[in-house]
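Apart from one protein chain that is not included, each protein chain of the complex appears where it belongs.
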Amino acid sequence: MGKIELRLQELGIDLPEPPKAVANYVPCVQTGNLLFVSGQVSANLKGKAGADVDPELAYEGARQCAISLLAQAQAALGDLDRITRVVRLGGFVNCGPDFTAIPQVINGASDLMVEVFGDAGRHARAAVGAPSLPMGVTVEVDAVFQID
Amino acid sequence: MGKIELRLQELGIDLPEPPKAVANYVPCVQTGNLLFVSGQVSANLKGKAGADVDPELAYEGARQCAISLLAQAQAALGDLDRITRVVRLGGFVNCGPDFTAIPQVINGASDLMVEVFGDAGRHARAAVGAPSLPMGVTVEVDAVFQID
Partner (left out) sequence: MGKIELRLQELGIDLPEPPKAVANYVPCVQTGNLLFVSGQVSANLKGKAGADVDPELAYEGARQCAISLLAQAQAALGDLDRITRVVRLGGFVNCGPDFTAIPQVINGASDLMVEVFGDAGRHARAAVGAPSLPMGVTVEVDAVFQID
């Protein structure tokens, strides 16, 4: 069992069956030492942060996006130990014009990466609002990983 | 005539004269084996998807963005055969808070890439809504290509 697989087990995190690509894009593309992962959504959490969805719950939605990113990377790489650094996360929060706690929501994804990878999980990120997201989900996060 | 140029001809796609940079940014930057292409907009399609613009028409707008991305890459590279993989597309749909068919719109860009490049056209992507886009256009898509 790999080091990261073991760490996920310690944290009680089961990687879900990664969502299939439903169109002409794919979950992951590797180029050189970089793995680009498509935006993963909080499939079970819909509605606008701050209006329909409490910020604390939206944080959990962002965490779920991060877990889906790992599930996709696992399926693409075979072994999450091949990830040597989380390079960048791009986070989008479905919200109205008055919701400003966007960083606090995306922290759900950032915290998960550091729980799993330690210092190698610390990443650059951008976090912004969106008036709407695919299927009305609350959070979408995409990623760039460095791999060996 | 290059392989991709021939494929575009088979598909009946004429690459337009690529829009000039109108400010202190440029259409394309190459770094190592990656070509970053600036966001291309559906210049002839304005308004909000789902309100002013039918989703089917917005799909065509996204396809037009993808054709502009290729026109810019062609101008930068001289030969689209140098593209060995479409790595990532970032898609933004101009819409209100209730429009959720964002993936279906951005599929217009994704489908074009696979029509042109086959499996090498399958890419990672993020697709989100935006409350507004430059000049009121309906769709904006940017890209990262892998080149030889």
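Labels for the chains are A and B, by order of writing; each one numbers its residues from 1.
Just so we're on the same page, a residue touches a chain if its C-beta (ideal position, glycine included) is under 8 Å from a C-beta of that chain, and two chains touch if they have at least 3 such contacts.
No experiment lies behind these values; they were computed from the predicted model shown.
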Extract the touching residues of chain A with respect to the undisplayed chain.
32-34, 85-89, 95-100, 102-103, 107, 110-111, 113-114, 121-131, 144, 146
Had the left-out chain been drawn, it would touch chain B at residues 22-29, 31-32, 36-39, 48, 90, 92, 96-97, 130-136, 140, 142
